[in-house]
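Up next, chain A:
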Amino acid sequence: MKERTIWEQIADSFRSRSIWMLHYCTGCGAMELPPTMTARFDMERFGIAPMATPRQADILLITGYLNTKTLRRVIYTYEQMADPKYVIGFGSCTINGGIYFDSYSTINRLDYYIPVDVYIAGCMPRPEAILEAFNYLMEKIRKGEADGWKRYRENYDWYKQNQIRSLGEVYVHDEFHE
Partner candidate 1 sequence: MISLLIAIPLLLAFVSVMWKRLAKPLFFLAAVTNMTVLLASWFPNSVEIHVMGSWKPPFGINLVFDNASFYAALVVNFFFFLVSLMPNLVESYGVSLMLLMAAANGFVLTGDLFNSFVFMEIMTITAVTVASRRENFYNAFKYLILGGIAGSIYLLATIFAYTATGSLNMAHVSMATISASSLVAITTLYAIGLGVEAKLFPLNGWVSGVYGGNDLAPVILGTSVSFAALYMVGRLFGTVFHGSGAGVLYTLALITIIIGEVAALRQQNLLKAFAYSSVAQAGVVVAMISKGTSRAMGLAYFHLTNDAVAKFVIFLVAGFLVYNYKNLNGVFKKHKVLGASFSMATFSLVGFPLFAGFQSKLRIIMELFSMKDYLFPAVMLLATLIEVGYVVRWNVKLWFEEETDEKADNPIVAGTLALILSLLLVAVFIKPEIFLGGAMKMGNALADTKDYIHGVLSVVKGGM
Partner candidate 2 sequence: MVAAYKALFNLVVAFFLVLSLEGIGRKITARIQRRIGPPWYQNFIDLFKALSKHPFSNGWIFDFGVLMALGGTMATAMVIPMGSAFWTPFPNSDNFFVIMYLFAVGALGMAMGMVGSGNPWSSIGVSRALTQMLGYELPYLIVISSTIFHYKTASIHKLIEMQRGGWNLLVMPLGGIIAFVSLMGMLGKKPFDIATAPAEIASGPMTELSGKYMGLLHIMHVFAIFVEISLFVDIFLGGGNFGWYLVKFIVVWVLAVMISSVLPRFRIEQMIKFYWGVPLGLAFLNALFVLLGWTL
């Protein structure tokens, strides 16, 4: 890993304290976010805030299983986010497909297609686990270890190849987009 300049170190420490997330609610994990956000656990105290668009967001929160159709959108959304960007895989579905491991339409592991910085295991993980994961991610960012976005840029061909292998093409032109 390259040595960070002083500016990058400062920037990273800012980034770690201000995490704007785009929660891509693909599955049941979305249910766990309201308690995390509201009074009981209050993730805003860590500077974590929900954002509405990928352009503004820092982290992409994938909350559950991803089928091929959704994955295309996730990849597209991820590519629309501004660097530096981080991904949290949420629940076992993103890790190994979970209970959908043998589905013909659901992928098995997310990091094969986009770089994941932190996984949260569990089906479902509780809010405590989520906050723990956020804290871990913040630590990683501060240290400059959360470099998924760099990996994606460096190994872009590899990721693209995986995407194409599983999805055929990322961009699909169907009748609903005419």
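Convention: a residue touches a chain if its C-beta (ideal position, glycine included) is under 8 Å from a C-beta of that chain, and two chains touch if they have at least 3 such contacts; residues count from 1.
Selection rule: all candidates are chains of the complex that A comes from, given by their letters.
For clarity, every value in this text was computed on a predicted model and none was experimentally measured.
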Touching partner of chain A in this complex, picked from 1 or 2: 2
Candidate 2-touching residues of chain A, taken from the complex the two chains share: 11, 14-15, 17-18, 20, 38-39, 42, 44-47, 50-53, 55-56, 58, 80-84
